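Just one protein chain is left out here, and the rest sit where they should.
For clarity, chains are labelled A and B in written order, and residue numbers in each chain start from 1.
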Amino acid sequence: MIPVQFDYLAPESVEDALAALAEAGDDAKIMAGGQSLLPVLRLRLNSPEKVIDLSRIPGLRGISEEGDTIVIGAMTTHSDVVESELVGQHALLLQKTVAEVADPQIRHRGTLGGALVHADPAGDIGAAALALDAEFVIVGPGGATRTVPASEFFVDLFETAVQEGELLTQVRIPKHTGWGARYEKFVRVAHQWAIVAVAATVKMEGGTITEARIGLTNMGSIPLRATSVEAALLGQPATEEAVKAASATAADGTNPPSDLNGDSDYRKHLAGVLTRRAVLAAAGS
Amino acid sequence: MTLIEDRPDIAVKEIGRERLRKEDQRLITGRTKWTDNITLPGMLHMAMVRSPFAHANIININVDAAKAAPHVKAVLTGADLGDGQGVLINAWAITTDQKTPVHLPMPSARVSFAGEIVAVVVARTAAAARDAAELVDVDYEELPAALDLRENAEDKVLAHPDLGTNKSAFWKFDSAEAGTGGNVDEAIATARAEGIVIERDYRQQRLIPAFMEPRSVVVDPTGEQITMWSATQVPHIVRFALAATTGVPESKIRVIAPDVGGGFGGKLQVTPEEWIAWAVGRRLGKPVKYTETRSESLMAAHHGRDQWQKLTLAATKEGKVTGLKVELLADLGSYVAVVGGGVPVLGAFMFNAIYKFPAYQFTCQTVFSNKAWTDAYRGAGRPEATFGIERLMDELANELGVDPFVVREMNWITHEEFPFTTVAGLEYDSGNYEAATAKAKESFGYDALRAEQKQRRDSGDRVQLGIGVSTFTEMCGLAPSRVLGSLNYGAGGWEHASVRMLATGKVEVVTGASAHGQGHETAFSQIIADRLGVPFEDVEVLHGDTQTAPKGLDTYGSRSLVVGGEALVKAADKVIEKARPVAAHLLEASVDDIEFSAGRFSVKGTDQGLAIQEIAGAVFVAHNLPDGMEPSLDSDATYDPINFNYPHGTHLCALEIDTETGQITMRKYTCVDDIGNVINPLIVSGQMHGGLTQGIAQALFEEAVYDDSGTLVSGSFVDYLVPTAADMISFDIGHTTTPSLTNTLGTKGVGEAGTIASTPAVVNAVVDALRQFGVDDVQMPCTPERVWKAIQSGGQKQQVPTEAAAVPHFDESEGGTP
Partner (left out) sequence: MTRITVQVDDESYTDEVEPRTLLVHYLREQLGKTGTVVGCDTSNCGACTVHLDGRSVKSCNVLAVQADGHEVTTIEGLAKNGELHPMQAAFHECHALQCGYCTPGMIMQSIDLLNENPTPTEKEIRAGLEGNLCRCTGYHNIVRAVQTASGQEVAS
């Protein structure tokens, strides 16, 4: 199908983009990679008057390191993230998670920032960003910059801390060098959104888990952190029994959806199983 | 001169050769002619306004804003089109008292499924048409919708209130009444007293054919004839139905199916979209085009399956089957589609399958609902039947505590018993179930997998192995016209072919079959190359255009080769017989002394001879022909099959079930099919791979799900789960060969075999893995959730409908900035 008519703007700087956004107000949609926006427009679920394409802004794409932090431009494509040695070395969980996003064509085009701001609860990357304590650099009118921690970034279904008139410019990930990682994604067919997924990254010393971070995908309206499991894993050996016991509370306090692929209770059950598997795999990797 | 030196190309027999396909060149280079590619001068584009409600009265349609939109040429409603729009026919009233609601392409008073067209916008561009379609304002008065098959059969809510009932037709076959077997109720009563009775309710979920090319239609009303291009499997049937319902003489109608991107039964239809394009094109006098979106396709192109099966199998306590009673409810959707009600009837003769049932009864009640109409989907009736019986045979084996093959061997027709007249009254001409089974078991490594299964079971492994069996047969090659007549079908089952010998020695073959991916151009070339002894490359196969192929009944029901191919053979043989006297005349010999072999007419006992191409040249110039001979070798044949044919096979599926999550992983799939003689093994294997995948997808992935208001929830490929490469495995495919005795080439149909056989093999494997937990059924699709819950339930009966909700991924709210 064909989208509605809209004006297309391709600003070449963040300033111009913010100005265009300010002028258009809520009649505009920002397009990053466009991989979720274009289906929305084609299905005519949304009819913006303006589409502001960020892809011609230099500097929003790229991966670098600043001390203990990996800095990823919001417009960096998924494939760039997957192919990045820096990410692989210091944020393995992010790399493994992004590798599971959609399919190769979408990963070539879709962007890290776009997917995060889209904030589909079944989207993969939120759980990893949460688990890695990512920070989000948001620029607002007049260039005002603020940094929001992952714990405050996801607000609701398809809603983040990025307000009207603002842009996400960077995702900053504290280095988790040497941490093992696993993104355990449960689907019925490969091109599906996650029914449930668990992003786990752990730090091991000897055979013992010294730190663990666990993010849950599609277990509620936003990505969730399984903090009780993280706490329970501390100091535990990476054995099936220990990790299983610690994972038992993975679904506590979650409110996953019921749909064609499974009801809420089934998802809660899956969360426990997948958490155990993700942690064990992460501990072994 | 030896033959080989003279004619190197034809020394090798073409039939049986793995010829690479002639069709591929244009398809791999993008030089294809899909209907949507067609652009004509001044062509207008159509967009449909579709009802969002499953059942509603149309109170008012305001088209003013749409008419005023840029580039719009017309906005038309059902009332505007009136009688001129024609009507969509049902070609198979399965009973003489079948209730068949009038199916207007665009109704003006009431809609009866979500997706039904209520207005069409015609504009200079597709985008403008779509824009204006959004401006059409329709007032609906929503009516209660009939959405549950079992409740609909009790007339709780009426899909068409004016009919007074949802029941369309009740069809029955009873072996006692037909004289083909005993009384099934007596057999069941006896079994209850002293044998085994297996009673099950199985659900055949609703599926969507999901061909890859969305449907598209172009109508050009300019010129003496009106031409329609359509992405259809059935150009000839469309032409006939247009003539029959729109008042245009058949001779003024040309229907072309150009390159068609898959059908699987889904394009075997006369569609509202075609009829509306026809009406609009004629009314405006301009070429028009309509191409559906995938969402429209999933919502409004016909669906398949959708049955409840109540099955009762009677057997002796030793496991010898004594009776089978089948009671079906079949959902027609909101209208009776072209073959709609007939689909379950195609299964009526197949529930008894390869087994020697002494008594059999089949009844089917077709029922209306406020959902999309149903019709043929790959296998059409036979997958449902095969599923039912193959699941029951496994249940019988379980009851007896024996391997599933034991009950099958005890009950199947042995190879010495052919030809065999079944309890359903069909004569199976040939087959060898023992041979196919032996080969399949060996290739599969049956015993080793059983051993592994036992080991996993004994050790309580988290991953359990399931092994599923399906020993299927099917009736295909639709169909002997007399049989169709006896079933009250509205047409025959013959096929037509012409063979034209061109002056240059090339051969044009015209077939009434209409390929859409099957590879007819290649396979038919092979047949003709062998039959006439001409090079494969010199044969051109023409099809899919009622002007070049004026006579035909198109492609479905695994019929093209066994019916269309036989017509081809008969036409080719006529060419040879016409050429023979010419050869005799030119070689100055008696006709009786002329022999034809490998493309050459020769005089017995001499080295004198002429190639068929030379004869064609001589006939073309016509300078020196026998007195009174018509100067043409061209020949036609119309072949009406004398019987169906009965491919069969043994399919084996091994799959792993993660008992913690219910996730299923395919491990191995072996099938050994007997499809008679094979024209092109490459094409056959492709048909098997694709067919298997569709059958496996029914077992595991696909379902058309409606919510409580009658909205199709699985309305895009996000939620209608067509499997990807990553969800499938490589298949182990083999053959045994028992030539069919009902056609010259000894072939049997293959197009649907994989789909028919595989679904029960997979579900039997799922149940086999779970039997240890007390489970004896998992409703399709066997989702991880259903599997896991079955394990948790410990065998408690549960028929859990799929949760009729899909979470949105393409959000309409404000926040998303993808």
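Worth pointing out:
In the analysis below, a contact is a pair of C-beta atoms (placed from the backbone, for glycine too) under 8 Å apart; a residue touches a chain by one contact, two chains touch by 3 or more.
In this text, all values refer to a predicted model and were calculated from it rather than measured experimentally.
Summary of contacts with the chain left out: across A:3, A:114 or A:220, the touching residue is A:3.
Residue in contact with the omitted chain (choice from B:14, B:80, B:259 or B:566): B:259. Touch with the chain omitted from the figure is made, among B:153, B:407, B:683 or B:791, by B:683.
Taking the complete complex into account, B:295 is the one of B:295, B:386 or B:643 that touches the chain left out.
Annotation for chain B: contacts to the undisplayed chain at residues 20-21, 23-32, 34, 36-37, 39, 127, 210-214, 259-262, 264, 293-295, 516-519, 682-683, 685-686, 689-694, 716-718, 722, 724-726, 728, 730-731, 754, 810. Taking the whole complex into account, chain A touches the unshown chain at residues 1-8, 10, 34-35, 38-39, 41-43, 51, 53, 55, 79, 102-106, 108-109, 190-191.
The working rule: only the chains that are shown with their structure count from here on.
Between chain A and chain B, the centres computed from C-alpha atoms are 43 Å apart. Put simply, chain B touches chain A in their complex at residues 126-127, 130-131, 134, 293, 295, 660-661, 663, 700-701, 703, 705, 713-714, 717-719, 721-727, 783-785, 788-789, 802-807, 809-818. Per the touch definition, chain A reaches chain B in the complex via residues 1-2, 4-5, 26, 29-37, 39-40, 43-46, 110, 114-115, 117-122, 155-160, 162, 164, 168, 186, 188-193, 257-263, 266, 269-270, 273-274.
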